[in-house]
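Yeah, one chain of the complex is gone here, protein chain that is, but the others are all in their spots.
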Amino acid sequence: MSRFLGRRFAFSLTTLFLLSLLVFFVGQVLPGNVGRTILGPLADQEAVDALNRQFGLDRPIVEQYGTWIWHFLQGDMGQSYIYGVPVAPFIVQALGNSLKLALVAFMLVVPLGILGGVLAALNADRPIDRVISMGGLSATVMPEFVSGVVLIMIFGVWLRWLPISAAWPEGAGPLTQLYYVILPAIPLVLVLFGYIARMTRASMIEALDSDYTRTAVLKGLTWRRVIWRHVLRNALLPTITVIASQTGYLIGGLIVVETLFRYQGIGSLIFRAAKAKDFAMLEAGVLIIGITYAVATLLADILYSILNPRIQMETAND
Amino acid sequence: MTKPTLSLDRLSVGYRSGEREHAVVRDVSLQIAPGEAYGLVGESGCGKSTVALTVVRYLPRNGKITGGSVNLDGADVMQLGPEALRSLRAKKVSMVYQDPGKALNPSLKVGRQLAEVFEVMGVPPAEREPRAVEMLKKVRIADPDSVMQRYPHQLSGGMQQRVAIAMALANDPTMLILDEPTTGLDVTVEAEVLDLVADLRNEIGASILFISHNLAVVAKMCDRVGVLYAGMLVEEGPARDIFGSPSHPYTVALLRCMPHAGQTKTHGLLESIPGFLPPPGAQLSGCPFVKRCPLADGRCRAEIPELQDCGGRLVRCHYPDRAANLPPSIEAGDVLPKPPSEAAQILRVSNLSKTYGQGNHAIRVVTDVSLSLQAGETLGLVGESGSGKTTLARMLLGLVPPDPGGSIELDGRPLAGSLERRREDEVKAVQIVFQNPDSALNRSHSVARIIGRALRRLGGFRGTDLAKRLDNLVEAVRLSPRHLTLRPRQLSGGLKQRVAIARSFAGDPRVVVCDEPTSALDVSVQAAILNLLTELQAARAVSYVFISHDLGVVRYLSDRIAVLYLGRVMEMGPSERVFGGPNHPYTEALLSAVPSIGGTQTNRIRLTGESPSAANPPPGCVFQSRCPRKIGGICEVSEPPVTEAEPGHFIRCHISAKDLMRIQLQNKGGASTRRSVQSAPSVATLS
Amino acid sequence: MTDVDASHRQRRIHEVFAALFVSGSFVTGMTIVLFWALCTVLGRHLVPYDPLADDILNALAPPSAEHWFGTDQLGRDIFSRVIVGSRDILTVAPLATILATGVGTVLGLLTGYFRGVVDDVVSRFNEAMMAMPSVIVALLAIVALGTSETTVIIVIGLSFAPVIARTVRSTVLAERELDYIAAAKLRHENSMHIMFVEILPNILPPILVEFTVRLGYAIFAVATLSFIGFGLQPPSPDWGLSISTNYSMISGGYWWAVVFDALAIASLVIGINLVADGLQGALND
Partner (left out) sequence: MTRNASWLDNLRAGLTPPENHLIDGYVDGRVSRREFLRHGSLLGLSLPFLGRVGLATGLGAAPSVARAAGQPGATIRVACTAPEAEIDPVLVGDYGAFLMLQQVGEFLCVDGPDLLLRPSLATSWKSNEDGSVWTFTLRKGVKFHSGGEMRADDVVATMDRLADPKNSSNALSVFKGILQSGATRKVDDYTVEFHLNGPNGNFPYLVSSDNYNAIILPASYPGHYETAWDGTGPFRLHKYTRNVGASFIRNEEYWGRKSLPARTEFTFFADIQPQILALQAGEVDIINKLPALAGVALLNDPSVNVMTIKSSAHQPVHMQCDSEVFKDPRVRQAVSLCLDREKLKTGLMKDRAIIGNDSPLASVYPSADPSVPQRKQDIRKARELMKAAGKENGFQVALTTEQYLEIPAYAQLIQRWVKEIGIDLTLDIMDRNVFYGDAVRGKSPWRDSVMGIADFGHRGVPNVFLTAILTSDGSWNSANLQNREYDALAKSYIGTLDLESQRQVAGQIQRLLLEETPVLYGYFFDHLTAMAKHIVGVQPTAMGQLFLQEAGKA
């Protein structure tokens, strides 16, 4: 077990290292000339050079990367080009908000998605399955700005049930915050519902068709008990990993949702940074998403290995 | 007659695929009396498992009963409401199937799954666990408390099946269905499980429906037997009668396909059944067997025969009395391979080992194997799963590089361990026929492309030359040019294996490794493939390394046999000597484990205990942990020497060949069951 | 003798096609996708107005016989814009997906077949790519490289490649254990032959399914980039862009300025998913 964890942890670290290289490459090397990118194609070369010097971009690449990552590890994510202040507080605050939104979305979508998948699997190829599967699938690929706009129109403008701006008043308690976050969470729920339902449906059907389910049914167990004790137990294990694989999207992929609903998360932070070409902010934001994702998948793998006796065995023997 | 426990009345079942309904069980009627063991045999696709699933009303979603009824212990199964059906499953009927690893829930401990049966029965929670332990003891699990705490994947296949049987018997059913319960298990394990079932029969008094493709197993286990063909019951009667004097041409032909005890290739080719099973759902206008039956006439084609009573048995044939004189499918005078005359060694293997992993995790799957192969000779490699026979074969081919130290020589010249470093002519000299043609043939390439590519690469043929060679080769493996444009999935299993054989012969190989080439095939097809291999050997003077777990097949084809256990050669010698004795105790156990139809069953040598893992082999003799002939401390301490019992017959044992011979003759006389029982407890604790 | 047999087995091939065309989802999806594909190719010749022709005095006219879907805030014909609007997205997204599939397949084949250190490194790299949502990767690269259709294609293509590589790799891992690979090695075939001639044809079905699924996501991504202003630029009649500039119009009663673009995106993504679903069903049966 510890061997497995150690290896898994080393994998995560490698991934993060590569991610940092990638982000650094795209953010600082690929543009060729950050100063030029910021100042635009028409700018004076002198001005460009001056800006690059200011960013320390005239130093060797390896040195730049080293400095950047070393500072990052110490919590110094660099200075914002726009605000002239350290990036870290922005990132920390935005990450906190994103996690809140992600948590709400998860708490809504995980039970719903699993329920949907289970219902679809139990009624496979019947109308209810078609509705859940196709509906979920379509919702998954529907751009959030389509669903988001529709939600704003219906619940915000016409019915006025929910605030369309996800900025809760200062000092709001958790319940008030929740009230403000529900509407932006719905597009996420829509996007993830189909995904989780589909995965759940597939593993449910696999479990339902399995020999051990047949054994359980032929034991004379009630259907309910077969489902709860034998089918779900095995079918839901893969769902953990599926859900974890969506954290990257949930933490940082929400540009549209966060912009539409004015939510101060990592997505909108990155979006603003991108618009303003605030590279330090952009790189830090993307790296934070990667770290969150790596941590989430690591946790999911650990959870999976705890819940799945076969993994324990394999690694014990390994 | 007493009221039968199970009665099927003109049962028909179909599967829906797309818009069509395919009949898989047609009009099957049978009864099983209380306490009776009824065997249902037939080749794959004949509908046996569907019958079993219909009895418990657990057909797949697309399955549908299209006619008839099932009556189980007085209840009409088709008419039961959900609760009644559940109760029937809980109390009256149990089922054990193939692949126990899948039948047990992987994420629940064995104890919990077993206790669940008692939960369904309404046993108070406190009593469930003790009763579960009791059940495990009943199926001879030596350490039930520890097994209760384990997950299924932590048990061996044999143990898993015991647990499954324990679960099936826990509710004391009136009807026990065993659907291929030993298929996929090793011979010795199969024998144990079968012994267990046979022993328990007396205790439980349940009726048994035993389903198997293995005629010998059914013959051993059952009172009465029904033979299914294309979803129809073609013959039914007492086991002894059916196997002794079959009355349906299909049954007759099927029994002839199997190599008889002692039959070898020098005696002549095997009989086979030409043609194919009608596909599921085919519209039958006459006897389902008509296209393959040498006796068929106009009436057989026009009219589906009824099951008729022929003196204590039922036969679905218009001419049941003619079956006994069914003409043989092979003409006399076919070319037979001559035994190798001059001892030209083609392949020589010395001290070959293979270790996977490193350090603490090293697993040595082949240890210090030396053997040789002569021109035109067949060397049989026998052993159970984990014995290293496939790894050994792959080392010969160069697919798996051996550990340093050993050597492989071809025609006296050393052969590189890895394929990449072998020369073209060395590569084409050693080829293989794989076990599973579905895996061995590229499913997206046509037959012509598969064989043509081999001819081009291995034979070096181009253009018209290649086309000519292709035709020759296709003809040689008895395929027709029609097949050339087809893709593997459009071919039956037998035809696929012919394509694979054609491919391996494309470069005129010196040695062909046959890795269980017929184990995925039905008996009737197996014979044809064995015949083909025999003919090719005769025509091309090729040598075979023939791997199989089926001793009958090995005996038929092999000139010499090597028996492997845990990566070591335990015994090697000429075929007739290995089958005649004296034997290594392991060989002895293997031989005695094989069920045979003939009924001249020798006393079983029971191996108890689990087969050890190659990662953790026992000290001393690797077989000592299961050996019924273990003589004491020496077996646990030192590796046994290899002794030459007779010229060319080697045995790796501390017991001398002479002593072995003596013991084994005694056993054949019927005296040693006691000995094996005695030895059982001492090793069982090792499990 | 084998007539029955062969025809039976041949039928199974036909069954895949039959299943596809019997499957309502595939036919519906294909119809929708083909409709938009047609609009992409012929759009400009099919529409009654130049999608860029403004008629600003007739802005925001409701749907009428003259303007079926009404006009937008510059008086441009929305019907023409919606029809022609498929062009950019249905050029960019499929090209990106083809690139992703190509790169992903090659990567997946190499890593799955060779395993070893290369596999470890590339797999970690893929994981690193997958840690970032594709829209974010795209954003990062577009900021770095500047907005252009080529950039969007390359960036989306490369950011989807790891997912496809992972799918391909896992099928290759299963495939390389099959004996026909050993048989090929026993003919001294080189690795290229084994990967591209032996393995590739067998893993095409999952690649095809993955392609359709990814195409849906690519459309999602391209539309999203347009919506946030990092994709296609005005005056392209692109749907995401249109929605982005008009969405508050709905509440003022000018629903037609948004609804048709939204329906267009919705129908396209649903169509593609129906196709993917149909393919998956038919190939898995």
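What to note about this one:
Should a chain be cited, it is by its letter among A, B and C, assigned in written order, with residues numbered from 1 in that chain.
By definition in this document, a contact is a pair of C-beta atoms (placed from the backbone, for glycine too) under 8 Å apart; a residue touches a chain by one contact, two chains touch by 3 or more.
None of the values given here were measured: they were computed from a predicted structure.
Taking every chain of the complex into account, the absent chain touches A, C.
Of the options C:54, C:119 or C:189, the residue whose C-beta touches the omitted chain is C:54. For the chain left out of this panel, the touching residue among C:74, C:103, C:154 or C:197 is C:74. Within the set C:28, C:91, C:170 or C:251, the residue that contacts the chain not displayed is C:251.
Taking the whole complex into account, chain A touches the unshown chain at residues 38-44, 46-47, 82-85, 90, 152-153, 156-157, 160, 163-165, 167, 170, 259-260, 262, 264, 272, 275-277. Where chain C meets the omitted chain, the residues involved are 52-54, 56-57, 59-60, 73-75, 229, 233-235, 244-245, 247-249, 251-254.
To be clear about the criterion, only the chains that are shown with their structure count from here on.
Rounded to whole angstrom, the centroid-to-centroid distance between chain A and chain C, based on C-alpha atoms, equals 22 Å.
Each chain gets one centre point, the mean of its Cα atoms, and the points for chain B and chain C are 48 Å apart. Once the centre of each chain is set as its mean CA position, chain A and chain B turn out to be 50 Å apart. Those residues of chain A whose C-beta lies close enough to touch chain C in the complex are 11, 14-16, 18-19, 22-23, 26-27, 30-31, 37, 133-134, 137-138, 140-146, 149-150, 153, 157-158, 245, 248-249, 252-253, 255-256, 259, 267, 270-271, 274-275, 277, 279, 282, 286, 289-290, 293-294. Those residues of chain A whose C-beta lies close enough to touch chain B in the complex are 124-125, 209-212, 214-223, 229-230, 233-234, 237, 307-310, 313, 317-318.
Looking at the complex, you find that chain C touches chain B at residues 1-2, 4-6, 8-10, 12-13, 15, 18-19, 22, 178-180, 182-189, 198, 201-202, 204.
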